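Of the protein chains in this complex, one is absent; all others appear in place.
And then chain A:
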Amino acid sequence: MSAAKLPLDRLRVDLDLAAKLESRGCRTVEDALHRAPLDVVELADCSHARAREFLLDVARAVAPTPTTARNVLERTSLRLRTGVATLDDALGGGMRVGSLTEIVGKAGAGKTQLCLGACACAAASASDGGADGGVIYIDAERKFSGERLIEIARGKFATLRADETAARALARRVQVITPMSLSDLVKRLDALEEAIIDHKVRLVIIDSVAHLARGEFGRERVVQRQSALGAAAATLKRHAEKHGLAVLAVNQVTTRIGSAARHASDETGAGEGVGAEESSGITAALGTKWAHCVNTRIALEVRDDRRSIKIVKSPIAPLTSFDYTIGAHGIECATKP
């Protein structure tokens, strides 16, 4: 449960005052911290000093404990491989644990293939060279193929080729869920913690966010859509940080409307990577708010017969690009750039 909804009498605070506030409808931490000391004075009929002390106690009880950047560095150097060697090298070893990585691309660019590759790498056992972790695959578009997952896994890990039981064990570590709507997804994400602990989940894949968001909300309900998206992103990030897992989200592309919209998306940073496709007028879907939630954005671009992967946004990697093909092993990069 989030700290905001904690009842005040569960904290180490002035309980007498907490009881008075409760009788006036101010029950939770959130209720109290949204109020100024003077409001508390009026509500609980107490002195100003006592009200200030009370609010400070409440704040102390729920404020997150600080850590230093040095400690974080030691804790978060873990990476999960995407399975595309060149991409992993560019990202400093793979997808960062505790953050949200997004893949953007046109239909047929290979987004799902990349997801399946990452899924195979995370779920393969340590002896085979994988991360030996559970994977939750949120398959909104119903494109998940168990057959293809095994095929890609066998392409990546030679030891799996002959070993049917190992391949089955890999497949068992992947939990596929198919939410019906964005609100269904948000509900499921809220309750995900249990599954994360049970299955030792290291990677959560969502294929795709845009499909859910666009399906449930039309153009007229953009505000509700953005708020549901924001909630989903915040929950995902919380799980990612608390349980040390990586989140991989697929996004679709959308056509820019008019020059105004183009101006807006040019500046969203998508402008740089997908912006290379400026002539075709295409940009990542779901707008700037979602883009703000994404830590790393990878764009898959198809131009004529050439396919290229671009790192469009990353807190650590420079903006880079290289060509790829889709083969039996999933996404492959021919040579290092």
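Going forward, a residue touches a chain if its C-beta (ideal position, glycine included) is under 8 Å from a C-beta of that chain, and two chains touch if they have at least 3 such contacts; residues count from 1.
One rule holds for everything that comes next: contacts and distances are computed from a predicted model.
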Seminar exercise, completed: Per UniProt, and picking from "Large ribosomal subunit protein bL28m", "DNA repair protein RAD51 homolog 3", "SUMO-activating enzyme subunit" or "WD repeat-containing protein 41", the hidden chain is "DNA repair protein RAD51 homolog 3"
Exercise. Just one of A:Leu8, A:Leu55, A:Met95 or A:Ile331 touches the chain that is missing; which is it?
Worked result: A:Leu55
Exercise. Given the contact definition stated above, which residue among A:Ser227, A:Thr255 or A:Thr325 touches the chain not shown here?
Worked result: A:Ser227
Exercise. Considering the whole complex, which of A:Leu182, A:Val294, A:Ile309 or A:Ile331 touches the chain not shown?
Worked result: A:Val294
Exercise. Contacts of chain A with the missing chain: which residues?
Worked result: 2-4, 29-30, 33-34, 36-38, 41-42, 44-49, 55-56, 58-64, 66-70, 72-73, 76-77, 92, 96, 98-100, 226-227, 230-231, 234, 237-238, 240-241, 258-261, 263-264, 266-272, 287-289, 291-295, 297, 312-313, 315-316, 318
